[in-house]
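Removed from the display is one protein chain of the complex; every other protein chain stays in position.
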Amino acid sequence: MEEEMSGTIKKFMFINRKAPYGTVYALEGLEVVLISAAFDQDVSLTFADDGVYQLRKGQHTKGIDVKNFSPTYRALEGYDIEKLYVEKESLDARGLTEDDLLVPVEVLTSAEIGALMDEQDVVISF
Amino acid sequence: MEEEMSGTIKKFMFINRKAPYGTVYALEGLEVVLISAAFDQDVSLTFADDGVYQLRKGQHTKGIDVKNFSPTYRALEGYDIEKLYVEKESLDARGLTEDDLLVPVEVLTSAEIGALMDEQDVVISF
Amino acid sequence: MKFAILVNEGPYNHQASDSAYQFAKAAIDKGHRVSRIFFYHDGVNNATRLTEPPQDDRHIVNRWTKLAEEQSVDLVVCVAAALRRGLVEENLAPGFRISGLGQLVEAGIQSDRLVTFGD
Amino acid sequence: MKFAILVNEGPYNHQASDSAYQFAKAAIDKGHRVSRIFFYHDGVNNATRLTEPPQDDRHIVNRWTKLAEEQSVDLVVCVAAALRRGLVEENLAPGFRISGLGQLVEAGIQSDRLVTFGD
Amino acid sequence: MLHIVNKSPYERNSLDGCLRIAKKGGAILLIEDAVYAATKGNAAEAKLKSAMANLPVYALSADLEARGMHESVIDGVKLVDYAGFVDLVAENPNVQSWL
Partner (left out) sequence: MLHIVNKSPYERNSLDGCLRIAKKGGAILLIEDAVYAATKGNAAEAKLKSAMANLPVYALSADLEARGMHESVIDGVKLVDYAGFVDLVAENPNVQSWL
């Protein structure tokens, strides 16, 4: 990292709004999140709309011959990425509850997510 | 054209459901329609959902530096492609009427379009 | 039965080319013939010989090439769409050929069913 | 002000790269600096030197190259996304470089604003 | 006629377009992200159930399994594998993909 960056800590929020497998955004978004861990920034992940499906338990991708990347969400803790927010309204609309998700998350309302989003320096949406 | 094709006349329907410019589907869909004219098939075009926006009068694309392909719809008649159907429900939901469109079309209900679609041999959607 | 397939999206970014491949394979396994697969829009990117996916991932381009070689499926890439996107003879994978849009219409005429996979 | 831009879709298929270019140009015209443009997902296809769009259409790739040369904008293509899609040094257009995803995070840290264009 | 839908009913309007236009006598096949429409408790459930009175609805099992949704399928939705997908295309006189 360059000299000018030392000491800079920014708030990064990655917003996941897409379902997994139908498109690559969920997988390649996760790759950015993992890389961001190396930069010692204040990183959080938000799952809203179809993005909440990324965290669904019990994904088995053998039948479509695509790599199952859902175990990676469990590995985020090891990268010190521990702020995972899920929008309550999106869960409700899909008939899902926290118990359906494969990692512990903080369930927030739309308004609470909006407030958190406002505080960020950098927001990247996948 | 190959020998086995001579005499075969199939009903082809091209369904346009995407707005122009935001994606290339409308433009490249039109390119298929023009080519199809050379094969002497029974060709029709249906515009539904955001596809009805393709036919909007008064498109001026200089500001986005993308080619304005809307005049091509007016040229379809010269290719003997004269069956243009527009779904009434899609026009209504967008606050548009036949007068807003740059070519003469036949406005049909969803049910009528469904019936026509059923009669086709080949349906290609863009 | 004689099937033709239209693939409208590139590899990896959308599931379209995966679904199209699984469909083609299942059709052949059931004794049908897949006469032609036409690649249009970003679908032309299925035909580049330069992809190098991670080792533990499927190789979408090679999978198409193998299908063409083993099952004599005609893999056709639209020339106009390909030129817009940088797909030319220079980076074309084996088993594919570049041709005109007429090949899509012809596939619609000559096959019993044309099935589209896209975004 | 120092801007960074993220482009997530390929040329011609989506308007994203057009919008990103118009935004970059307008920012520079207003005296801002566009320090880096990062190409991710299908956005890596903006960097192929092999596109040949119709004569009467804009040449998206050449437009980026010119921007890099005239305004010293750092055009970075994600290596992992590029390998999946067949974008390598062999077909890379002038003005682009292939590098890691860290360059995107770094751009977020070092710029005042990061603006994303996608599908 | 076989109507194929491949997008989530939340993200896109393609299922809506299909349900509005598809005629009785046809069939609907949900693949890729559209399989979410075939799962219990989703917001499109009522729409889908009402459509099922007129058209049989199928969903691709491999796509449901990939997404961890294979145990949440709405009663009455028929599961097919890729071979079943091929059969549906062959059995119906024509096919439309709602892109």
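Going in written order, the chains are labelled A, B, C, D and E, and every chain counts its residues from 1.
The rule is simple: a residue touches a chain if its C-beta (ideal position, glycine included) is under 8 Å from a C-beta of that chain, and two chains touch if they have at least 3 such contacts.
Keep in mind it's a predicted model, so treat the numbers as computed, not measured.
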Contact list for the unshown chain, restricted to visible chains: A, B, D, E
Residues in chain E touching the chain absent from view: 10-13
Residues belonging to chain D that touch the chain removed from view: 1, 3, 8, 15-16, 19, 22-23, 25-27, 29-30, 32, 112-119
Where the missing chain touches chain B, by residue: 18-23, 49-50, 53, 56-64, 66, 68, 70, 93-96
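Here is the rule we go by: only the chains that are shown with their structure count from here on.
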Mutual neighbours - chains that touch chain A and chain E alike: C
Type of chain C:chain D copy interface by residue overlap (half), same or different: same
Residue list for chain A, restricted to those that touch at least two other chains: 21-24, 64, 66
Touching two or more other chains - residues of chain C: 12-13, 15, 19, 22, 41, 57, 80, 114, 116, 118-119
Pairs of chains in contact (touch as defined earlier), listed by label: A-C, A-D, A-E, B-C, B-D, B-E, C-D, C-E
